[in-house]
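Have a look at the structure that comes next, please.
The full complex has more chains than appear here; those shown keep their coordinates.
Naming follows writing order (A and B), and every chain is counted from residue 1.
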Amino acid sequence: MKVVADLCIVPMGVGPSVSPYVREIKAIIDASPLTAEMHANGTNIEGELADICRLAEACEARLHELGVQRVFFTMTFSSRRDKEQAMADKLRAVQ
Amino acid sequence: MKVVADLCIVPMGVGPSVSPYVREIKAIIDASPLTAEMHANGTNIEGELADICRLAEACEARLHELGVQRVFFTMTFSSRRDKEQAMADKLRAVQ
């Protein structure tokens, strides 16, 4: 199922400052073939839901290597059947 | 990746009352082998993230059969490596 998702990954238990971990997550997302754009509270990602889930798992595995024992994720996504819609279209439609 | 998730499925474009659609979603989730419990704002589900995503896709496919063109999902989930934790344990730990 093709979706436009907003994924937010929260490393728990590693202090209030998580930017070193977010940089690692960003590197993994940037290296993936999925279209993605980071914003102040998460990353918008366009692709098959299964691929986005695999990407979330890859991020968790990397965080675990760095010593993170627990990770909290929020993900919103929508799918539509009446037309193809890319992330860029969504923004363009409301300008 | 084993997670405890909270999945909420919002059928868009079919009027303010969505309970007939939620009943269909509930039937699909009840028929799945995953441990799940519906609450007032979503369903807690325990299992592999990939299986939960497949379940979300099955719900979307059924909604599409019923005429829903667009579906919005929210999913939060957490994974932990320091110990196994089931949904029931999470509630028990805070009583």
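Convention: contacts are C-beta pairs under 8 Å (C-beta built on N, C-alpha and C of every residue); 3 or more make two chains touch, one makes a residue touch a chain.
Note that this is a predicted model, so its numbers are computed, not measured.
Note on stoichiometry: the full complex in this file contains 4 copies of its one protein sequence, with 2 placed in the shown coordinates.
One rule holds for everything that comes next: only the chains that are shown with their structure count from here on.
Centre-to-centre separation of chain A and chain B, using mean CA positions: 19 Å. The part of chain A that touches chain B in the complex is made up of residues 1, 3, 12, 49-50, 53-54, 56-57, 60, 64, 69-82.
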